[in-house]
Structure formats: C-alpha cells, structure tokens
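Rather than the whole complex, this shows some of its chains in their spots.
For reference, chains read A and B in written order, and residue numbers begin at 1 within each chain.
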Amino acid sequence: MVQEKIRFQPFSPEPIGLIDEQGHWIAPFEHGLSAEQMRHFYRDMLAARILDEKLVVLIRTGKTTFVAPHSGHEAAQIGIAHALRRGHDWLFPYYRDMGLMLAMGLPLLEIFGQTLGSAADPAKGRQMPSHPGCKKLNIFTVCSAIASHIPPAAGAAISMKQRGTQQVAVCTFGDGATSEGDWHAGINFAAVQGAPAVFVCENNRYAISVNIAKQTASENIAVKAHAYGIPGYYVDGLDVLASYFVMQEAIERARAGHGTCLVELAVNRFGAHSSADDDSRYRSREELAAERQHDPLPRYQRFLEKQGIWDAQWANELRIEIAGELEAALQEALQAGEPDPLEMFDDVFAARPWHLEEQRRLVAEELG
Amino acid sequence: MPNMTMVQAINNALDEEMSRDQRVMLLGEDVGKRGGVFLATEGLQQKYGPDRVMDSPLSEAAILGAAVGLATHGMRPVAEIQFADYVFPGIDQLFSQAAKLRYRSGGQFTAPMVVRMPTGGGVKGGHHHSQSPEAHFAHTAGLKVVVVSTPYDAKGLLKTAVRDDDPVVFMEPKRLYRAIKEEVPGDDYLIPIGKAALRRQGDALTLVSYGGPMVETLKAADEMAAAGLKAEVIDLRSVMPWDKEAVLNSVAKTGRLLMISEAPRMASIASEVTATVSEELFDQLLAPPLRVTGFDTPYPLAQDKLYMPTVTRILNAAKKLLDY
C-alpha cells in the first residue's frame, strides 16, 4: 500500500508517539484498524513475551546455552513485523529479534531447534541460540558480528532496485551497532544508490553495560541520517502502533522508489544483556524498576480497553494457547535429537575439497 | 587467436561473463568511467551501464558487504578491491559474512561472488601497493583463493570463478598485468579451480610457485636447464584448495622440493605446502623441502626488487637442494 499522504516528519525533537501512557489514541489521524487487526498486535506482543520467558526457563534448566532477552522490545518488533510484506520483503535481523521473527512466521520448531541446536535446526546446530534464519521467509540468518549485516542489507536492497522486485530490505540492530564502521559504510552505500532499505535501530540505550552516553554524543540515533542525506525518524518504540505506522510509511516510501531511510525505535531492555550477563554490575535496580513502569504490553492493553475491545478472558485463553503451542514445538525439537557430527564438514562449500574429505575421514574413523 | 596481456584477458573474461549472464555485475572504486586504476574494467560501463558497472563509495566494507547482499539476493557480483593491501578495512565482510554464510545458514543462503584484487610487489608501490595477503584468505574456511600468472589462466579461471557457487578471491599479480602477451581464445573456456599447471617437465627437482614469482621461478628453471639440470615447475594457480596431488606426484619423482612465494614467510602458503610434503612424502625426500619467500618485514619501497624472491636466491636454494 503506497501512502496517499505523508504522515510523519523526520528529525522530530521528541519521539513520535500515537498512544499515550494511559492508552489514548493521540494521533491527528484515524488509525483505521479493525478490531481483528488491533487484537493481532496484542497476540503477537504477548507471544513474544511468552517466548522470551520460555527461553529464560530453558537457560535455567540447562536445556540451552544462550539467550538475549527481548522483553521491552516487543512493541517495536511487532510493529516492524506487521509493517513489512512477509515472505516478500527481506529482513536482516540481529540476535535480539526473536519476537520479531516469531511474528514474521518463523516456525516454532525451527526456533526451538535452533535454540537447542538439535537436528530440528535447519542450520544443523552450528550457531549459538538466538541466531536463526529462514530462506523461505527471506530472513537472513543472524550473524553474531555486530553491524556486519548492514552492508549485506544494502547490497540486497541495491539488487532489489536494479531488478525492480518491489521488495524492501529491512535491517534491524541496536544502538551500540551504530558505532561500527560497517554500519556507516553500509548505510552510506544504500543511500547514495537510493536503494529500498529501511535501517531500524532498536535503541535500548545499552550495549551490554555501555550506556548510550558513552556510545555516541549525538542527540539521538535518528539524526545520524543527516550524514547520508536520508530521513531519520525518531519513534517511541514502546508504542506498537507508532512503530507500526512509521515503519509502514518508511517501507512503502522505499518501495515507491523514494530510497533509503533510518528509523530509531526507543525501547527498554528489561533483562540483562544476555543469559551470560549480570546487569546489576552496571545498572541500578532503581533505574530498571523505573523502566519497567513503561511496559509496552500494559500500555497497549489500556489502548484496547479505551477502544472497547479488551477482553480479559480472551487474553487468558490466548496466553494458555500460546504457551501450549510453544511447549509442543519445544518437545518436538527435543525429540529430534543431536545433529550428525560429520555434518561439521558440510556447507563450507557447495562440495567438499580434498582437504575437507581428509579431515572428515579422520573424524569418521575416530567415531568408528 | 588474439594476443592479450593479462589485464586484457581479465577485461575480456568480464565482458563475456556479463553478456552471458544478466546477473553478473561489477562494483568497486573507480571501476566505471575510469575503468579501474589498471584498466581491467575499461569500456565495460559504457557497454553495460552504471548499474552493472557500479562505482562504489570509498569503502571496502561497503564493497564486500554489498557484494554478499547482492549475491545472496541472486546477483553474481564481481567486486574489485583496488589493491589487495586495501582489503583489510573490509575483511570482516569476507571472514564473518561471505565465508560463513552457507555454513551458518545450513546451506539456505550462499554468497556466490568474486573478489578481484591486484596483488604483489614489483611496481614501486611501497607498503600499501605491494602486499600478498593470500595466506589470510586461505587460512579462513569458506573462501576459495586463486592467484594467476598468465593471461590464458586469468581468463579461464576468472570465468570459472564467476560461475562458482561460493566466494572466490581472485588475485592478479599487478606486475604481470602487462608483462606477458600470449594467445588467448576469444571465446568461452574454463579452467577448474584447484588444478595446478605443469610449466616445465624435469626430474632434478620440483619448483612450486604461483603468481608473480612464477617469472623468476621459470627464469631460474631455464638457467638450470641451460646448465643441463631439468627442474620440474608447477604453477599452483589456486592456493585454496591447492593441488596437492600434482605436487606430491612431482616430488615423489624428483625427491626434492623448492617452494617459491613472495608473501611473508611466517605461516604462509609456502609453509603449508612444504609442511604437507614433509608429512606425506617423508621417505621419498632426498633433501629437506626448502622455501624461498618474501621477508617478514613490511614491504619496503626502496628494496622493491630485493624483497621478492630473486633468480639468484632461487638458484642458490636449488643448489643447496641438489648438493644435499
């Protein structure tokens, strides 16, 4: 859908918000969403939250080795997921996007297969948890190296433009990623080519322990768009509809041939950086408690209440239904068992050269 | 058959591949109107337009990373790094993205791309226009590495690289761009990656090299031949994978190996080849496998010639092997 009119201005001093803390719709335009659509946003945010809780449990019970919790990012991630054309547009995600990928339709079995590194992982258990990918859905497999996916996103967008595929490349990353040289080089290339790429910063103001104040001296992340001659949108990422409508405008703007842009979604990180982190070392519990007051789910619930479509029983049933789906997929992923050790030598190249054949033989003999 | 220099053969290969396959495109610094600083892409932008022959911003990370994205989205990018020395600001895109994409996605995503780069010394380029970084690529799983030494090989191997389904680093010894002219078929032919070329037959000893130093290696072999000593000369052409079979067969016959390369010695391709030969042909060896390599110093402009393996240095080492 191409915007009839432009709704949002880049470089706003304050983040763009459409729903206030009390849940009022404060935008100068009608949201025009059906009850069904409005509930869908809630369902996906809830599923993301439940998945996050589930992954943390898997860590505690020693069933998996790593998770980067996304609680606090749900509104931003679900806004993105609803704004792009699933299976048509491409997503270049990062490790904190499990909620986003879930909402994009990444199969639960693949999610848990990857999390457990079991044979149910299409990537054969080769990467750490929180690093999925899916060719069918055009979800570019996550790479641990921060910002290393930015230039590839630029390249894919250049290909989309040259071949007129009407696709858009959406690329997500954190605030810390904006300091990497590859972040700069990739966005600059996309912008100078006018490629249909939307770069999205999920700004939770922390890079592990490093506060944004030590990361950059810029007013916010959105203003960095000036360096590339593209619009930079500063958005309240705790507001799922602000995230959705701005992302939609940014994506359709790119699809319509108006080029690259940057979107900053201001979020909170409710958990530690990852299961390997202890954030009490660098973040006061008071600060965290204050952040938790701004939880995207209750805020959106208040919106649904104001819209008169909130139903507590429906929400409870939803929670049970989702939990059930997750548990079922988890069990199936566990059943799948271990990947074959000799797969270690596959997919280095399309075919194995002599030295990998030799190395494979060595291990095969060892395993008897 | 037309006579071509190496740079003409490369230009011809790119031209043929671009007209054969719409997905093939070039990107890099100055590859457009300028035709590249060595003119390897001369005339191609005029012929195929600025989209398929794209001048990039001055960033190797942008070039290599965009190539990954272009490739995985279905194009066949041929990226040019203006000098091999300048691959390092962008090398993480090769190491973290290109080399590992097929593996980390379990074969779902791939990066069929070629990275062309002028390499090596001998043109008074000093620190940053003379280095030979092939060992860095060979040490990194997921990259194929080709280093050519003749116009004929350059065309045949480049065309193969463009059609390969994995990332190929294609290294062009800049001092050979215009040094040799030879007959190169004006039409389609391919040379497989991973197969060495036998440049001289002999039984006295085996000289193995690749790229730039093939010139000095062949000169040395010819001087020896004039003195009645026939050396077998193997041009690896590909260093990852390298043609172990060809090398072992020859050394099994001669019992003596001299490996010549202009890259620094420490943990180099030369180390790999001699280490492997010692492991596998221990009993057939009549003398220790020796290496003549570049030195473990930054590349000094003032000693542009002395830094690289000289014919004298090769002959001295060969003598050591034969007198052993």
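Quick note on the criterion: a residue touches a chain if its C-beta (ideal position, glycine included) is under 8 Å from a C-beta of that chain, and two chains touch if they have at least 3 such contacts.
What you see is a predicted model; the values in this text were computed from it and never measured.
The complete set of protein chains in this file's complex follows the formula A x2, B x2, whereas only one of each kind is placed.
We take it that only the chains that are shown with their structure count from here on.
With centres defined as mean CA coordinates, subunit B is found 40 Å away from subunit A. Chain contact summary for the complex, subunit A toward subunit B: residues 90, 121-124, 126-127, 131, 133-135, 140-141, 143, 145, 148-160, 162-163, 169, 181-182, 185-186, 188-189, 192-193, 346-350, 353-355.
For subunit B in complex with subunit A, the residues that touch the partner chain are 25, 51-52, 54, 56-57, 59, 61-62, 64-75, 77, 89-90, 92-93, 96-97, 100-110, 141-142, 144, 165-166, 194, 241, 244-245.
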